[in-house]
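Every protein chain of the complex appears in place save one, which is left out.
And now, chain A:
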Amino acid sequence: MAGLWPASETGIVFVAIAPFVAAILAPFLFRIAGRFTGWLLALVPAAIFLFLLGFAETVIGGGTIAMSMNWIPAYDINLSFFIDGLSLVFALTISGIGALIILYSGAYLAGHKHQGRFLGFMLAFMGAMLGLVLADSLLALFLFWELTSVTSFLLIGFDHARQAARRGAIQALVITNIGGMCLLAGAILVQQLSGSWEMSALRGMGDLLRDHALYGLVLFCFLGAAFTKSAQFPLHFWLPNAMEAPTPVSAFLHSATMVQAGVYLLARMSPVLGGTEAWTSILVIFGGLTLIWGALGALKQTDLKQILAQTTIASLGLLVLLIGLGSTYSIAAAIVYFVAHAFYKAGLFMVAGAVDHETGTREITGLGGLAEKMPATFIAAAMAALSMVGLPLTIGYFAKEEMYLGLMNGDWTSLVVIVVLIAGNAMLAGVALIVAIRPFLGTLVPTPRTPHEAPLAMLAGPVLVGAAGLVAGVLPDWLGHDVLVPAASAILQRPVESHLTLALDVTGLLLWLSVLTWALGVLVYRQADTIRTLLRRFDAWLGWTADNVFDACMFGLIRFSGAVTRALHHGKLELYLVLVFLTLAVALFGPMLAWGGLDWMVPKADLGDWSQRLVLPALQPYEWGVIVMAIAGLLAVLAAPTRLIAILSMGVQGTALALIFLLFGAPDLAFTQLMVEVLSVVILTFLMTRLRLDDRDPRPFEDWARDGTLAIVCGVGVSLLLMLVLNGTLDTRLSDLFTATSVPIAHGHNIVNVILVDYRGFDTLGEISVVMGAGMAILALLRRQRKKATEKPAPRRRTRKAGA
């Protein structure tokens, strides 16, 4: 398995980026290339596969490849990639199967008008998945992890016109994102504890995390991530619903790759977190439960895709269990089983898609005798099923042998685990027989469409992966030396010997355990209908599923947010304003009362009769005139019979205020105040005529008293605060600086303007952006109101217009 050209380290970045570039180009390419798009785009993963193969020699020789570039240097975060046996096995599987799936998708969705978009999503997913398995930095891992969730969401919901597809997509997104958040928390926690973002560095730290007091929390975070992604019981329910996606998606994401991300994470972290009692027991118990639950679930179904989805859950449980056991044999078994599963499950899904595509149904009860009409598809299905059953000369055989081999020591736990494994494997074998035999052998059953052989692009995938499962099964030396050893060594962090052999030892217990598994498998196959009836009866008796619980939770969440929104967002403008000004009053008086800000108001004893000392300020008569004008304006506001008059009176008061600014040496402020006053009166007047509140004038006394009290409290508060501030010594360093430097360095005599456009220009930039944003919001509100008005003219307006 030597590469075509020597692989360079910087190329790893392109491996993660190329699929995304291809994804962006896919829809455009589809417009030009039409039905050949699938063939062309399959070249991208194929090239990546060959490129990655170039690293194989180094990795088989026990080496690793690391590559790192600056990402956020300020926080010492790097975009680092790392290739060892484990990541290479995953990356090669992803890109290899990816190429076949892209090819298959081209034919499966032939004639679909959004095929370009679909292929784009698929390639983007592949890029994310490759990034995930190649990433070394925990943050990069998290980033790619979330990208796989997002692309999976897009792909499950691809057929977005169907409600079931939307629901499946949202469910998958919610569940896997909970895991994503766990992963982020875990990554940050690990970095805080160990000081490193790089997983390769973590592996060199020995028992640092295992001995830490927060080990439990770290473990919880990572297990939460892995269990949600890899659909472990009781979070498994999103995976069957994800089958709403087009079949190529199910074959690629929800069997061979994305769901394996959780398994990958566990394998990756097992040198760092694994080996403890908690790790082993949690993984083995949940893995075992998932295995049995998924296998039973598969026997319940009659829809080909649902059957396969349930077996995927079972296989994921099996992998988690094996990683949890953590012995040399079980890790070796996990690696071989991962490869075997990727081959046969992708193959079977593609077969199911082909059957569905050519006959129009996926119900095994409505299929039969297709072998004659679709011989190539049948051969592909048979090859995959042989591997799934685990007969000798297939890769599945080695996987099964290895997992039994690790449990031969005879203690009680091993015995229980081996019974669970045999039961699970037997049920999966039975399911494999059902899937491969029911639709293809027996008498031909009429189907919605007349069956005929699938096109070449749809056959290439299943036949090739099926054949690969057989070829790998007759080359134990290659499989052991080039695949198992590098990957298992990477997980165990020590060199491993391969012991895969084709020789059958008739006297050994091992073979007889396998034989027992096959025999039970055949039994399951023969009694499939009875088992299904029994299981369905049990389900009906149970009455609820994890799926229902999820729905109930989501429904509760939506109702809760609805209630919160209605409580806070009631649409009564007056109450909003009351709330705002109430808060202002609290903010003004709270600190003043809390820190004794009002103490200065109490007259001091040595002042004597202080009322004698009160003097009126010495003001010019015209200055008094302006002040009288302001007060008159205020009184007019209070006395105003309608809102319109009140607004105009406010204008009088505001103009007087502008004059006061002018008289006391702030011409800039006066200028602005005047213009703001004019415009706000104009705009408010227009608004008031538009709102037509006149029939609610004059306002009820309670409202008047409430708002008046609030206004007085806020006004007094602001006045007191100002007096308090002016009483103290002002820190004039900043204004001194501005006064001193505005001409020499900013070339302006108007300090206010220099501050606005130069010293604090960045603030102003923000402010004008807000002004524009607010303007657009106001326009949108007005436009909406107008639209409503034109749609159904309110009768009230007509009469008013006639009256005016």
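Here is the rule we go by: contacts are C-beta pairs under 8 Å (C-beta built on N, C-alpha and C of every residue); 3 or more make two chains touch, one makes a residue touch a chain; residues count from 1.
Assume contacts and distances are computed from a predicted model.
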Practice problem: If you had to name the missing chain as UniProt does, which of "Cation:proton antiporter", "Succinate dehydrogenase hydrophobic membrane anchor subunit", "Radical SAM/Cys-rich protein" or "ABC transporter permease" would it be? | Solution: "Cation:proton antiporter"
Quiz item: Touching the left-out chain: which of A:Pro375, A:Pro667 or A:Gly715?
Solution: A:Pro667
Practice problem: Consider the whole complex, including the chain that is not shown, and state which of A:Leu456, A:Leu504 or A:Ile778 touches that chain. | Solution: A:Ile778
Self-check item: Touch residues of chain A, complete complex, unshown partner
Solution: 667-668, 671-672, 675-676, 678-679, 682-683, 686-687, 690, 746-750, 752-754, 756-758, 761-762, 764-765, 768-769, 771-772, 774-776, 778-779, 782-783, 786, 789-790, 797
